[in-house]
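Note that this complex is displayed minus one protein chain, with the remaining chains in position.
Right, chain A next:
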């Protein structure tokens, strides 16, 4: 049955990277993503219960990061902060970068707007990789996106997240007019709320990719528009584009977006540069679910809903 699907592979766009889920030792090296790929790693805090494992994560951190983790209010927030640091350190170390890079040895800094970056060791005989990463977390899922040769921004939100404010009031205050119209046109409150969350994650992913954040790019200065020239309603994220609204603008548009569902519980958005290599094709994303230092599973993704008549 599986080989039948693989024959239709391109047409149906099901990404399966092997015929079995594979479990590897978490520290064995992986090739860096190609320039056309984006890797997305995620961990579910509920699945990390071992005290000795959490201690190992603490051991990976330099003192300032430990202080930051323990400055969070309460066990759950501390665990989440700890997992985020463990995820980013172990993930970056997984790639075949340089034999001396280990989770503990990585050094991070923040850019002028607070976006974290790696400071690579400088030496005459080694050129650091053009690896970019971005983190996002909710209390129930922490994700890290990795690219080569392109800045990246990601954002994750729980699908069931509710706003304390009224959605349309919030959108009127913070989103663009076009986005407010899109939301206002949705009569079912649940569908409207889901659309809001998707929009929020896409906008966040964009400003994080730019590296300037919400303050650098207020959300009402650009619109996220769904559906390009040939919108395909079967695909979750057909032709998402960003449209700056002010002239002149410091907002660039050569970005591509991907919207995903993770673990059946979260919406994720990825934003990375569009350098024309994909030729109009949808972003290629490899998703891996992981427990840092322990295991990982490549998560097959279904990009489009398969119509029954395509199977005959």
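One rule holds for everything that comes next: contacts are C-beta pairs under 8 Å (C-beta built on N, C-alpha and C of every residue); 3 or more make two chains touch, one makes a residue touch a chain; residues count from 1.
By our rule, contacts and distances are computed from a predicted model.
Student: Mind telling me which option in "Vacuolar protein sorting-associated protein 45", "Autophagy-related protein 13", "Acyl carrier protein" or "Pyrroline-5-carboxylate reductase" is what UniProt lists for the chain we can't see?
Tutor: "Acyl carrier protein"
Student: Touching the hidden chain in the complete assembly: which of A:113, A:159 or A:297 does that?
Tutor: Touching the chain that is not displayed is residue A:113.
Student: Among A:46, A:71 or A:253, which residue is in contact with the omitted chain in the full complex?
Tutor: A:71
Student: Would you mind spotting which of A:79, A:193 or A:288 touches the chain that isn't drawn?
Tutor: Considering all chains, including the one not shown, the answer is A:79.
Student: Even though one chain is hidden, which residues of chain A still touch it in the full complex?
Tutor: 51, 54-55, 58, 63-64, 66-68, 70-79, 82, 113-114, 137-139, 157, 161, 163-165, 169-170, 173-174, 200, 204, 213-216, 218-219
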